[in-house]
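Just dropping this structure here.
All protein chains but one are shown in place.
Right after this comes subunit A.
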Amino acid sequence: MHKATESASNSRRPACSAGDKSLVVENLRKEYTRGKPVLKNINLTVAGQCTTAIIGPSGTGKSTLLRCINRLIEPTSGRILVSGQDICTLRGADLRAARRRIGMVFQEYNLVERLSVMENVLCGRLGYISPWRAWLRKFPQQDIERAYDLLDMVGLTEFARARADELSGGQRQRVGIARAVMQQPHILLADEPTSSLDPKTSVEIMELLREVASVNDIPVLVNIHDVTLGRRFADRVVGMSKGDVVFDGVPGDLTDEHLKLIYGGEDWLA
């Protein structure tokens, strides 16, 4: 392990433990081609209402890590426990049931453009209802009420009937967050949620993610390449470089030395 990591882990750790909703990643390894690991040996535990920012250069495996957690990408080896359940061994219906507990927010929002905002939010319930009911749009009343509550929370109630492709980027991301929360997840993953947004909207989205964490009492894991933004909003920062975790600590402990280690070079720091 790098020295920087040790010093960081020996120092203050954010108060992110406790809480029954948690994520534990143990010895996670992912190779797309044999012998060339993208993720080498990732160990990570998040719990409570903690917002964790994962920073690191492009191509270092941040997206792969998040997609391994909900098995959109198959890990090569290691264990991933969501609220105590190992999801790496699950298949079929069990895997889908486990995915319901992992909400995900995407850089490009990934809304179904031609469906209404309301229907996009209700899509978060597709893991709970039968395809037959989904086809007939027979969502349980409590789901519909919850969807309205979430639209209230993200401030888009008046857009419920609008089509998703009529919204601006920031509004779409809010819908994306509402859809993820609709799953009643135990953990929320956000893959570069602000990279396609302007600075002001980015801040609003980060604030919203923090609010989601505290209101729902769940940990949030955010991939972010804007270090300043990540530092400002995260309780904890995980720095990745070349498939390894090289920093793990509170934002205050993240020094320029660490950033050099994570991103390489130093000219950009000036």
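The rule is short, and it goes like this: a residue touches a chain if its C-beta (ideal position, glycine included) is under 8 Å from a C-beta of that chain, and two chains touch if they have at least 3 such contacts; residues count from 1.
As a convention for this text, contacts and distances are computed from a predicted model.
Missing from the rendering is one chain, named in UniProt as "Phosphonate ABC transporter, permease protein PhnE" (options: "Phosphonate ABC transporter, permease protein PhnE", "NADH-quinone oxidoreductase subunit I", "Sarcosine oxidase subunit delta" or "PstB protein"). The chain that is not drawn here is touched, among residues A:62, A:146 or A:179, by A:179.
Interface note for the absent chain: among A:78, A:127 or A:169, the touching residue is A:127. Touch with the chain omitted from the figure is made, among A:98, A:212 or A:227, by A:98. Residues of subunit A that touch the chain left out of the display are 70, 72, 93, 95-100, 102-104, 106, 108-115, 119, 123-129, 131, 134-135, 176, 179-180, 183.
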